[in-house]
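Take a look at this one; I'll ask things after.
Every protein chain but one is kept in place in this view of the complex.
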Amino acid sequence: MGRYTLRRLLQLVPVFLGTTFIVYFLVWGLSDDPFAGKCGQRECSASYVAQMTERYNLDDPLIVQYLKYLGALLTGDFGQTFSGTEVSTLIATAYPVTIQLALVAVVIEALIGITAGVLTGLRGRGFVDNLVLVSTLVLIALPVFVTGLVLRQVLGVELGWIRTSVPADPTLGQLLVPGFVLGSLSMAYVARLMRTSLVENKRADFVRTAIAKGLPRRRVVGVHMLRNSLIPVVTFLGYDIGALMGGAIVTEGVFNIRGIGGLVFRGIQQQDIATVVGIVALLVIVFLLANLLVDLLYAVLDPRIRYD
Amino acid sequence: MAAPLLEVDDLRVEFGTGPETASVLNGVSYHVDEGETLAVLGESGSGKSVTAQTVMGILDTPPGRITGGAVRFRGEELLGAAPERRRLLRGESMAMIFQDALSALNPVYTVGFQIAEQFRFRRGMSRRDAMARAVEMLDLVRIPSAAQRVKEYPHQFSGGMRQRAMIAMSLALDPELLIADEPTTALDVTVQAQIMELLDELRRERGMGLILITHDLGVVAEVADRIAVMYAGRIVEQTDAASLYAHPAHPYTRGLMDSVPRVDDLGRGAGAPLRPIPGLPPSLSAIPNGCPFHPRCAYAVDVCTDEVPPLREIGAGHRAACHFAERFAAEGPDRPATQEVISR
Partner (left out) sequence: MTETAPGVRPAGAAAPEGTGAGTEHTGGLWADGWAQLRRRPLFWIASALIGVLLLMALFPSLFTSVDPQAADLALSGADPSPDAIFGRDLQGHDIYARAIHGAAPTLTVGLLASLGTVVLGSLAGLAAGYVGGWGDSLISRFAEVFAGLPFILGGIVILTTFNKPGQIVGEVRIITQVVLTIVVLSWPLAMRIMRAAALEATQQDYVKAARALGAGPWRIVGRHILPNTLAPVLVFATIQFGVFIGAEATLSFLGIGLRDPVVSWGVMISEAQERVADIPQALFFPAAFLVVAVLAFVMLGDAVRDAFDPRGR
């Protein structure tokens, strides 16, 4: 296991370098005048340009700029925005709410998705099965921003149950609806995965053995069927946490949540390059590490998997 | 005489519905006494396993459907019994071991956990006590260093060891009847013999009834007291092991014996040539009229295509379902039977 982890960590290095370089190249390298529009209507003053050129090493070739940036990043220095704010400060303010939102979303999708999957998987064909099948189809077909806009409109404007704009330091309750929206797509996948997995395991030989041993029905279902069926579902949920922590741009936008998604979106629109590259680097690391953790977790859940 | 340990009486099972209905069991009857080994012999699809699953109450319904007959354990009718009553019989009174121990054991739990489970949930033992008993069970089936291996997962066991663990699991609650469904088919020949020996020994020690389901005549010869031969969901011949070998009364039984090499042939250099049974078992959704074996039978005459031969007594404890059973039995196994036998 140790060697496997090490090898996977080593494999992460080129992926991390590749991803960050692409983003760095896109935002710096392809921009013909990084100072366009930075100083309002006027041209930027020579001293400002000199200061910024110095700060971002703009006189160096792109690859050297990138390496210098990377060096600073590895010592924990995310750099400064054009206006001189530390990017790390911005991240520290915005990230907690994004993490909270991601966790709320995953908990909601796990609860609803697994329940729906178990209900249909155990019962087999029938009304509940069709109901879940159709609702998962609709959820998959609904783009997140449509779900978000509709729920904001209905629950927020028409019924007045929620605030259309989530405050800066939201309570759990205020994150419920945005979390539901964010997790809605995965919820459908979780339900389907759970159902397929249960249906497969229902007919498995080891389940027949458990019945032949005369175990109580609850034990056969709970311990032998569910536990085995949950393995792929838990894995999916793990990957999803990694993805949601970096990808809530739309949901945060719809509900006006001041998280990392909004930060990076504004950063891109304002051409604030240091913010964008810094956040992308962070998100990529989180995403890759989450995937690695899930793969390791998989080996714990399924003893047949051996990494060496 | 007291009721036999297990009695299967005219059991009928169908699979599917409508025009796709397959009659998997068409009136199967057999019985097992305490301490006795009954071997159920037949090709795949002959209904051996379905009978066993019906006895255990683990047949998947649907697609299966029990349409008639009875299963009696010590005289108690089971097919109509409450599900909870049947569950309590499983493991306690009757247990089953399966062909493929790798898929029959849950891959995500240790072998010990799966054995201990029964002690915990049927005997109310604590985790610790149950685990100690699991080690004893592994010892009983002669798994070396059982105390360590109890913590391992099924995939870490070799095929033979896995089947031993499966046996240990089935014996945990000390059942009176053990059903072994092709217990050695998936194993190497050398391991096969060890497992059979172990099963036979455990049966003798515990006075269990044993139903040994197999398609392998060689396995049967060593251990069976009585043998039931199944074909297309019917018993076609049933007798004690010695008479079956000496006086096979059904052409199908003869066919089975002729299609395996016998060790005593090898000593003589060129022995009797192998004669495989021609053709394939019938589709269970379209069993031929008359004797179901007639399309493959070298001796079939008109009556075979018209009339279903009943399973009838042709000697002491010897029953066969062939119109000409007596003549075949009289012939013995070695002289190749000819058309003459029947026309005489």
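Residue numbering begins at 1 within each chain, and the chains themselves are lettered A and B in the order written.
The rule is simple: contacts are C-beta pairs under 8 Å (C-beta built on N, C-alpha and C of every residue); 3 or more make two chains touch, one makes a residue touch a chain.
The structure presented is a predicted model; accordingly, all values stated were derived computationally and were not measured.
> Name every shown chain in contact with the chain that has been left out of the document.
Its contacts among the visible chains are A.
> One chain isn't shown here. Among A:C44, A:I231, A:I257 or A:V284, which residue touches it?
Spelled out, the listed residue whose C-beta touches the missing chain is A:V284.
> From the list A:L142, A:L155, A:L176 or A:L301, pick the residue that touches the absent chain.
A:L142
> By the contact criterion defined above, which parts of subunit A meet the unshown chain? Give residue numbers in ascending order.
Residues 11, 14-16, 18-19, 22-23, 26-27, 30-31, 137-138, 140-146, 149-150, 153, 157, 196, 200, 243, 246-247, 249-250, 253, 264-265, 268-269, 276, 280, 283-284, 287-288 of subunit A touch the chain that is not shown.
Here, only the chains that are shown with their structure count from here on.
> Would you mind pulling out the distance in Å between where the CA atoms of subunit A average out and where those of subunit B do?
Going by mean C-alpha positions, subunit A sits 55 Å from subunit B.
> Which stretch or stretches of subunit B touch subunit A in the complex?
Those in contact with subunit A are residues 56, 58, 60, 87-92, 95-96, 98, 100, 103-108, 117-118, 121-122, 153, 155, 169, 172-173.
> Can you list the residues on subunit A that touch subunit B in the complex?
203-206, 208-217, 219, 223-224, 227-228, 231, 301-304
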